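One structure follows; several queries about it will come next.
Omission of a single protein chain aside, the complex is shown with its protein chains in their original locations.
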Amino acid sequence: MRLKLRIWRQAGPTAPGRLEDYAADDISPDMSFLEMLDVVNEGLVRQGKDAIAFDSDCREGICGMCSLVVNGVPHGPDRGTTVCQLHMRRYKDGDTITIEPWRARAFPVVKDLIVDRSAFDRIIAAGGYVSVNAGGAPDGNAIPISKAIYEQAMDSAACIGCGACVAACKNASAHLFMGAKISQLARLPQGQVERASRVAAMVHQADAEGFGSCSNEGECEAVCPKEIPISNIARITRELVKAVWRGGE
Amino acid sequence: MPQLDARVPAGPIAGKWDRHKFEMKLVNPANKRKFTLIVVGTGLAGASAASSLGELGYNVLSFCIQDSPRRAHSIAAQGGINAAKNYQNDGDSVYRLFYDTVKGGDYRSREANVYRLAQLSVNIIDQCVAQGVPFARDYGGLLDNRSFGGAQVSRTFYARGQTGQQLLLGAYQSLMRQVHHETVTLFPRREMLDLVVVDGRARGIVVRNLKTGEIERYAADAVILATGGYGTAYYLSTNAVNSNVTAAWRAHKRGAYFANPCYTQIHPTCIPVSGEHQSKLTLMSESLRNDGRVWVPRKVGDRRPPEQIPEDERDYYLERKYPSFGNLVPRDVASRNAKQVCDDGRGVGETGLAVYLDFADAIRRIGIEGIRDKYGNLFQMYQKITDENPYETPMRIYPAIHYTMGGLWVDYNLMSTIPGLHVLGEANFSDHGANRLGASALMQGLADGYFVIPYTIADYLASTPLPKISTDHDAFKQASDAAQRQINALLDVKGTRTIRHFHRALGRILWDDVGMSRTAESLTRALAEIPKLREEFWHDVSVPGAPDNLNQSLEYAGRVADYLDFAELLALDAQHRRESCGGHFREESQTPDGEALRDDEHFSYVAAWEYTGPGQRPELHKEPLVFDEVHPTQRSYK
Partner (left out) sequence: MLTCAFERRNSKLRGTVSSPRLRLLGSSVATKLLIGITGLALVLYLIVHVVGNLLIFLGPDFFNRYAYTLEGNPLLPIVEIGLLLVFLIHILRTIRNFVLNQRARPVRYVEKRRAGWPSRKSFPSSTMIVSGLWLVAFLLVHVKAFRYGAEYPWPAGGRDLYRLELETFRSPLVVAFYAISMVVIGAHLWHGIASGFQSLGADTPAWRRFILPAGKIVAVAIAGAFIVIAIWAHLQGAA
């Protein structure tokens, strides 16, 4: 099939960007979305033109590297799917597809469709961990955890840190990303000691990075490739109230 | 021929590591921060090493090519991680895990390393649990296990189908904690282009800043590579598209020996290739073989849809050939048989390069719901990719390159032949021999990073004179100039063919001639074709864009250039090893039943290759393998 692409091109972080038109011919429905872009890029390279820069790595929906807003929706139209798992059979001959990068102040564009998401790393660095050094951990079975708690913790832990939640949110809020980690560790016995300081530190960091606040619309949940619900965001509030109550910081 | 000394400590196997830990030198806590260590790669091995060394107080510089350390390809491991906890009371022990690993590796691994790995496996689980890694629990709240990859005990710990992800995030979080404490400095989007060796010791690296294109130099007292395997040399593999051999290869060119490159693992249950455009292959958990039955049509060229092929015209070839293991034979056996039936012209699907994995019997037995409970995610993934419903029609599967057992040669301390250069995880060659067992890769990466390198690197630092060094040193200048020269050379070719064209062509050579089964003839062919392709590459590749900004074409071109060099070593190693073992199957060396036939008399050694210059034949060094504990026998899965 033949498609018309409108792709955001931007030479560098401070350069102006704009949508440019490309034709994608000879696209097979079995291709993944990124393979379709590979084909377009091969055409550009053959002509000696600068290839369209976009991030991807594992191409199986787990590393969280791919980050395209396809026709106005992060990761494209399929629910619970990263754009690397989106297949071209979703489109039909003659379709026009607009591709933009994640847009947020905290995710500045590096080039074309690539953004800098190190703000997420800094949020985790602020407190998204359990402070245990290697060695000296007690036997794994010394900390029993009920199956139900495990399942809930795992649901939150599934986050791949892709940033689609931020990209979809009208406020470019990182609350779902942050809430997933806070919820995972607040659920587990291992996370109790630093429970209060963790939420305080992570919330501060997210604000300092320039992410927005949450308006409870739930666009984040709808585009999350791991379908992490916004109940994880509600938990941030509960954890924060507890932290203030206990004077934790 | 020179022999290599792995410096394995003396004494009975069970006490080697403890004794060695005692005998190694220590670095005084107050002095640790005076040492700068470079860690390249942030997968399980790299992240766990960087965080552990940071915790100890070293000044750690951590590099990765992705935008965040959390994206390293360890994240994609699905199945689980082995540990000799014996929580299931089913007879597991450190010794049994050790034994299974040596045997599974077809007697081509170093016993002492494997024993240490089995010992440390139990600490890994404790460490990860303490970090908050959500391992699966049973109803009593204790850790759950499953049996994996044909093991006869249940020793695999897992977190749904995302074990690698959860373990990596645990290590990543520990790493970010050290970043917060400022013991670790992070350098994301950096690609290592050279190792800097001063006075015979690894003292730094040269990297390209992938965001700005700048060539940057970093000095240190020791360098740790944890840069993963080289499966992407085959173009199509289950590895991430950015996984590459560049860091290891360039270290090799600086003097680190490359060991056993021909040991590659091919995973039997991947989703088959659908066309030329394909950029990578997707693995589906091996657990599918627990309920799925593998078959192809009996008749050559039978193109009927699977539903229309009656039972007596189907060949359930694994069940037929291996009555006791059936569909659960080890990975290499399953893969090779799939290739064989496809070579016979009995492959299915449009390309004829696939076999059926049929769940109809299992669905009849435990119902659709039962299957959905067990494999729902996998079935969904399969449907997403192929647009076929595996509940109704059999899955099509085909083997794909998945893991590489070979890597830079290291001694017992995980140090390469360049003093100060340590290599961890899949990037080294050490623990899996000629074939890796399921759920053992995660175990090795974490053992190396959390529990081996923190001890062994101290011994190196404490016993080596390491004068201060500046990045203005000649060696740095020379290395960064060389890196710059190669970049310019790639940009200057200005040819007509795409980089992907060459990568794809190389992949086809390797897959056809150095793939699941190899012959003297195919290897000779590969060794003739690879240099030709390399020549073509350097004359006709088109690398657009500029060197001084983000340029993915340039990154890719550099990697493919290294694959083209490396592939020759891979083929050469396969050619020289005229025996079959594990993932390396030479058709000339098989039992009457078509099983891999080892030649212990001539090949019971690690083949470590020394780089001798461009266009020169590398020199072979041997580390003889001694088996004091586990006596080599012929594997049989009849």
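Letters A and B mark the chains as written, and numbering starts fresh at 1 in each.
Basically, a contact is a pair of C-beta atoms (placed from the backbone, for glycine too) under 8 Å apart; a residue touches a chain by one contact, two chains touch by 3 or more.
None of the values given here were measured: they were computed from a predicted structure.
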Of B:V40, B:V133, B:L168 or B:L186, the residue in touch with the unshown chain: B:L186
Residue of A:I27, A:A106, A:A137 or A:L185 in touch with the missing chain, whole complex considered: A:A106
Touching residues on chain A - with respect to the absent chain: 6, 8, 19, 69, 71-74, 98, 100, 103-106, 109, 118, 121-122, 126, 168, 170-173, 175, 200, 203-219, 221-223, 229-231, 233-238, 240-241, 243-244, 247, 249
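Definition applied: only the chains that are shown with their structure count from here on.
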CA centroid of chain A to CA centroid of chain B, Å: 27
Chain A residues within the chain B interface of the complex: 11-12, 28-32, 34-35, 38-39, 42, 44-46, 48-51, 53, 55-60, 62-65, 78, 81, 85, 87, 89, 110-111, 114, 116-118, 120-121, 124-135, 137-141, 143-147, 150, 153-154, 157-158, 160-161, 184-185, 188, 190-191
Contact footprint of chain A on chain B as seen in their complex: 48, 51-52, 55, 66-73, 75-76, 85, 87, 123, 125-132, 134-143, 159-160, 162, 165-166, 169, 172-174, 176-177, 179-180, 186, 188, 211, 240-242, 274-275, 277-280, 282-283, 384-385, 387, 450-451, 454, 494, 496-501, 542-545, 549-553
